[in-house]
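First the structure, then my questions, so here it is.
Excluded from the complex is one protein chain; the other protein chains are retained at their positions.
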């Protein structure tokens, strides 16, 4: 029986277009054209709408990957999923994590309860602009999530610890298209503000994951609950959206006994915006054992990577005291930076994947955020 | 023998002009006209040059204090020292801490090694604009620090845990004045940028404290080392400057056996920008005992207040990895916000005094920051 | 027959709380308790949500006015309308314009076609949160506009050149109130983003003015057209909204033969964001005659004040070329600053009232902005 062997390599980037880390991995044979399945990273810059760092990174990484795989640039998307999140405010080191998957023979005698990292991918059906931020998008993401679980060889939702999703958002052109066909769209606001099309798309995607994993029953879902009923959420969905896309893309990370990976993944949610213990719980969930409540250097040495959201709370209260973050014109960037600090203060390193800055989300519970950790088992 | 009994009360502010918390303290008799010695707080707003929240807070608090003390507004400064730091980005709750000091008879039989909080104040001689950021300012702050120690009844520098200083900076007018007298000034840059007059003034003040406390020998000090030789620093100086001032003001906090206070203070410095352990060390220094490496809720319940700096490191490396904070146009605000998160993630609360955002400082070691904690002993 | 005699005095402000200009006007008798009808001004600061300059200015001006009128602070609103717009980016000098109105006997023999400035005010019925940004608000503003015209003695819409309106917006509390009564609200976004409650309120108010003046027939108005059908707009409405308000307030400025004012008002709309000629047209409309296409210093010496909006265009094209303003995180502030420059480059002064920064509006035609000018006739 062939099982997965998944690896993850984190390369700091010196500039948005820096592919030298990937090239070293390629030169050493750690990543191979047939094993590379995903590039997930943070790109430097403001992360704002006019931040060209992420775009340049996407162009440069796609060119590098095309050359590495020996295929045209526009076919890269079929082979390698790109999740690039812009903006490294504060203590978030720009980096790219390369994820590889190979199929190896399962040895005899592995303990049946020793679950290891697996990864699965899927693309969704095309999503019309009128579906963005609504049930149409929710259902298509749910279906793609089920397919990606299947691709990962996962059947139990409890084994899923991270689902990264990219879905179409809205653009001036796609809104016009929908309205010319007599359809309405969820928002005319193209920003990531509280009523922006971008957050509606992200949140519909999160609810799609929640539906697929049974975190939220389908019966509770409707157009009306998106960004209204915050009690509905996923604990493992990290989603993003882009106007240029027509299809959704899903990458599922989980643990399985049918895996030969040296890695294991775990996750937790923070209870509020300053909950460092939530980050530690995520590390423990992945198998890091702490003496004395705190991980020591040896423990942290086994930590491969952390993926965290840093969504700004919908309330201006943290543990009973008022904060002014919601009033801050720079809240988007500061909110992301704060998540970076919360994670770095626990992991003792700055190469953490932290995205966020939006206000409120179905990604994680109200006020809390999702943290997933990948740990080396040996 | 009369000894000090110092108390500290932290009042969250609903708006910059909110004096309701102070009024409640006054109504309950916790603060009295003759015991109030300092108001130290964080005011909401951007903390930038055109943030009027701090100015409005100063006006409103000064009016309230004048009324409370039954004196004219312009005499308030003689009785109560104001340290208001603008900008509450992220998870810093706007608040005012009222410090009171009364003189009580020392009871018999107190163990001689039980040191408790004392506070002392002093004003400096007037500082000419040509002295700002230079030896003149350093020496005058050193002298005022010695006087404030004396006022606090402290003789050993090791008992000093926090020295808050306000000094004159430069203005267009004071530069003109100096130059008309044939003098030069340290900078024509009136911002808090790396060569700004504001940071030169702050850093001369920090070196003045370091000189008074023997942290830096006078022989190593000169105009040339200010903002050049980062190996010279104080571990307890938190300083600020304002163009409108002509004299320095110093408040010293320390522990003494000649004190009947229910409070104790301690401090530590972080080793780098993400060093949560440094914050925990400050708490331990003040007498909070942690089980299992982490303070529990009962421990934190005894914590009265934390004072922390969050100076941005001069280097773009944290534990060997690059961060992009130094390139960020919003670094001033984000740097401050990050310090707020580092402290809040340890203290489990957001009412912490955190100032900073400037790049590099003689307040604390290179890359590290000062954290002081006040704890209730019973 | 008693007719109005309206005057307008522009006082630059040295700080948000500066009332010295008003005090000088009071001391000289130019404004009197019984003649002061409105204070309209720009306050310094970022103009963002956490800009306390405007709040402080409001508090300080209201206290001054209460003292001037000899009434309690909370009765000031009954006598003097305050329109304070926050944010003076670029070349907009912070200032307060005091508007006075007295009733004087109309002399015989004034030419019947010589129209002069009149002003009228009105408050609207209370507006429920579910009415904000919808027909309820539109109708109540329309009614109040008609009343204010009547108060001004104006019967012909063509004589109306500026209608300043303040209406209630939404708050967390008022949304909760509406939803608890089974009502929906126009937006959960409390910002001034493209789908924000603030702009919906502003735009409903603008359409209310348009309805009252016959610029848009009532038959074309519905909840659905607000911020959707940009062909519906007013050429004279400058509106703002605040969550703290329950009623609308309207001030109408126009010209009438039944006026003894030394001033006259005119207005125009710019055709696009860089249309300096539109500003000149507004000056001409008020009676400034230009030789050679450009006003000379004598012409501009008769100019009392300019009121202008600077709404960011909904399109990223100006005269066929792309601009990137819509992508700019600071667009709100930059958009306002640009309007300030456009006006100042024509008027040759910086004490112009320029508000704006929001994206698209029913205040003025698509891409264009409203400019009103007040000119001394003698």
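Note that the chains take the letters A, B and C in the order they are written out, and that residue 1 is the start of every chain.
Operating definition for what follows: a residue touches a chain if its C-beta (ideal position, glycine included) is under 8 Å from a C-beta of that chain, and two chains touch if they have at least 3 such contacts.
Here the structure is a predicted model, which means the values were calculated and not measured.
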Touch partners, limited to displayed chains, of the chain removed from view: A, B, C
Option from C:92, C:251 or C:268 whose C-beta touches the chain left out: C:92
Which of B:65, B:187, B:285 or B:310 contacts the chain that the document leaves out: B:187
Among A:16, A:41, A:129 or A:208, residue touching the chain not depicted: A:16
Given B:19, B:261 or B:324, the one touching the chain that is not displayed: B:324
Touching residues (missing chain, whole complex) on chain B: 46, 48-50, 187-191, 193-196, 227-228, 324, 327-329, 332
Chain not shown, touching residues in chain A: 15-17, 44-46, 48, 50-53, 55-56, 59
Touching residues on chain C - with respect to the absent chain: 12, 14, 44, 46, 88-94, 273-277, 291-294, 318-319, 321-325, 327-330, 333-335, 337-338, 341-342, 344-346, 348-351
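As a working rule, only the chains that are shown with their structure count from here on.
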Distance between the centres, which are taken as Cα means, of chain C and chain A, whole angstrom: 46
Chain centre separation in whole Å, for chain C relative to chain B (CA means): 44
For chain C, residues that touch 2 or more chains besides their own: 46, 48, 50
